[in-house]
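A single protein chain has been removed from this complex, and every other one stays in its place.
Chain lettering (A, B and C) follows the sequence in which the chains are written, and residue indices restart at 1 in each chain.
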Amino acid sequence: MKHAIFLIQTDDRQGLLAATTSFFSERNINIIECRQYTDLHEGRYFMRIAIDLSTESTRHELESQFAALAEKLRLQYTIHYSDEVQNIAVMVTKTSHCLYDLLMHAEENTLGNGRIVMIVGNHPDLEAVADRFRVPFYCYPVVKGREMEQEAELHPLFEKHHIDLIVLARYMRILSDDFIRRYPQRIINIHHGFLPAFQGSDPYRQAWERGVKIIGATAHYATAELDEGPIIEQDVVRISHEDTPEKLREIGRDIERRVLTRAVAAHLEHRIILSNRRTIVFGR
Amino acid sequence: MKHAIFLIQTDDRQGLLAATTSFFSERNINIIECRQYTDLHEGRYFMRIAIDLSTESTRHELESQFAALAEKLRLQYTIHYSDEVQNIAVMVTKTSHCLYDLLMHAEENTLGNGRIVMIVGNHPDLEAVADRFRVPFYCYPVVKGREMEQEAELHPLFEKHHIDLIVLARYMRILSDDFIRRYPQRIINIHHGFLPAFQGSDPYRQAWERGVKIIGATAHYATAELDEGPIIEQDVVRISHEDTPEKLREIGRDIERRVLTRAVAAHLEHRIILSNRRTIVFGR
Amino acid sequence: MKHAIFLIQTDDRQGLLAATTSFFSERNINIIECRQYTDLHEGRYFMRIAIDLSTESTRHELESQFAALAEKLRLQYTIHYSDEVQNIAVMVTKTSHCLYDLLMHAEENTLGNGRIVMIVGNHPDLEAVADRFRVPFYCYPVVKGREMEQEAELHPLFEKHHIDLIVLARYMRILSDDFIRRYPQRIINIHHGFLPAFQGSDPYRQAWERGVKIIGATAHYATAELDEGPIIEQDVVRISHEDTPEKLREIGRDIERRVLTRAVAAHLEHRIILSNRRTIVFGR
Partner (left out) sequence: MKHAIFLIQTDDRQGLLAATTSFFSERNINIIECRQYTDLHEGRYFMRIAIDLSTESTRHELESQFAALAEKLRLQYTIHYSDEVQNIAVMVTKTSHCLYDLLMHAEENTLGNGRIVMIVGNHPDLEAVADRFRVPFYCYPVVKGREMEQEAELHPLFEKHHIDLIVLARYMRILSDDFIRRYPQRIINIHHGFLPAFQGSDPYRQAWERGVKIIGATAHYATAELDEGPIIEQDVVRISHEDTPEKLREIGRDIERRVLTRAVAAHLEHRIILSNRRTIVFGR
């Protein structure tokens, strides 16, 4: 069953839900799922509507009719179709656990309609993993002092392959502001710490030194402010005084890959709306 | 801000959401929160709508107008008002942890508009706790072979005090089918096991003997089938081989009280709809 | 069954476990529980031994003999007896949930051999709670600019009543360095955030603004550095975008009281050894 998903936000007012749902009801379009959220602090209204597309009207008709409604109601919105493939580029360095998890879930078709079309490494180490899953591997090493050259090569590559989402799967380089600004809400990063605690490098050692009893990982949209982007998903695990920093790193890997994969799935299923620095993540 | 809550269920059809929300929108009534759920397996539609009551129309008008809509759409529904106090009777035996938790939360006003108006014990042990919180304590001991006499005395007591909800806070007697049938979806029980595992008595010993690594507790509506009523809330905690059955009991107390209090709060906040043996619990 | 608990730390060397356990074995003393931990990064050895005291030798004999062993092995240690009551002063301001939880657990005898002997408030609000449990309440308001006078009054009070442990149960004043240094490893504080994230004031609002998906609470020994003391216990709960800062505060209360009570129990059961800024917490 094909469906379309509308992600909507606007200033909170009375009647928004009735007006929007009536739009579909009048066209005999079945609403499969509808979720709303009102941020009373900011006075903003957020909505995700999934509709059945097995209807007579074309997508073009539907889009232009909805555009009229949106203009009237001043809705800010995006439309997504369940049969629209989304191309993913996964960027990696040397550690494979997050990459494997994404590849495995892609193969099990639990990443929405996402398709991993390329793996980009700044080191050649994970080429073998890419080969196993028959995904093209591109190696763009970073030469000290010439970092921007590497980034400059990525843009045409991403463009040519119609990349919709860039996943930083433990990519250990900091990308330039300029790079990040080109892909707003289209780069997902995994931080191996429970943000906002332990920003910066080696969060597991920081966690050990501070003697915390629980460690975590955080997936977020990358923004120009390092480790400050809107958080999509987090998870944690209880640890004990016996766990060395090395052991924390090992334990952490299972959280990192879980959190990153869940965040990527939420994005690909169009369940996320951005509200300044916060994410509204509908549904599971 | 006063509000009314509509709990609705009906057969799933197109246009239900638009029709229902338009009803309020046409009357300039603000919808504060709206939640839906479609059970595709059963073809049923469930809905919780919270509306702002600071409107000119009286409750009576609203109710009769909504009744007309409900008849047209064949909605099964109940209406609840945020300023309607709900009277709670807590039934206990000898253990105090669940009772304390309920009293504490009632005092902190986190049990919706619930008010604990009486504590009923089949033993006198917890009278002192009731006294501390200045709640009347009724002691109705059970005499072997004359169990029904005790139950017979409870009905007029509950009726006189307009009891809306009976909470079995580790009440260690099995109530008769007849008793339970009188209060459909109005008796909440806490089972000190992770149902459906460990039904029956001494679940912590059962758990220890089976060597499980996680124990839990389950709050459910009491039905004629012991430990088989619709589950409202569950929670668990990780244990280790070192924990004796006695220790499990102690650990379990913290889960039991948490789970029971959360279930009672969900009921009092009108967030639960029953669908056969399953509960739809909206929101947190 | 009476028992004694030895908390030991020393530089890591070979044979420490054999030497220490042989000491008891040669005296026909039964070891009930023995836990060790070696911090390989710091080269330190930590040990908790619980022994059966139903033996012929007196405590005095045992202590002087063990002192000889400790000198030989250069052990740093403390000895605690299971029948030694520990006097607790709980310091509060206006919120009652942590206080209630401690009182309830004390009543259920799950706080080791701890006894809450006084409640000290800088506001009179919680006197009624203290009265209910028949615990003396002392009100020492803080006058702006004369904070030290309040603290000066507390010392003789604590001394007279042989206070062993001070629990800051959402006590909303910052105590002076001088005060804190007088009670090393004897003041436990609850921070309503998942430290080291959200230090300082109103951590729930900070958490909301940062858009985290999980919130937590942290119990730690108070040190001169605010919110930087050794962490004893932490716990977390998953939240959603729908939870307002107010709701987070409410949800947080259940974590705070759980975490604080667990930390206090661990301290009273002599399961904690300090290693610089980190705690070794043995057992559950």
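In the analysis below, contacts are C-beta pairs under 8 Å (C-beta built on N, C-alpha and C of every residue); 3 or more make two chains touch, one makes a residue touch a chain.
On a predicted model such as this, the values are computed, not experimentally measured, just so you know.
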Option from B:Gln86, B:Gln234 or B:Thr261 whose C-beta touches the chain left out: B:Gln234
Interface residues of subunit B (partner: the chain not displayed): 37, 40-41, 194-198, 209-214, 216, 230-236, 240-242, 244-245, 277-281
Absent chain, residues of subunit A that touch it: 96-97, 100, 104, 107-108, 110, 132-133, 240, 242-243, 247, 250-251, 253-254, 258, 283-284
Touching residues on subunit C - with respect to the absent chain: 14-15, 17-19, 21-22, 24-26, 28-34, 36, 38, 238
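Heads up, the rule we're going with is that only the chains that are shown with their structure count from here on.
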Length of the line joining the C-alpha centres of subunit A and subunit C, rounded to whole Å: 41
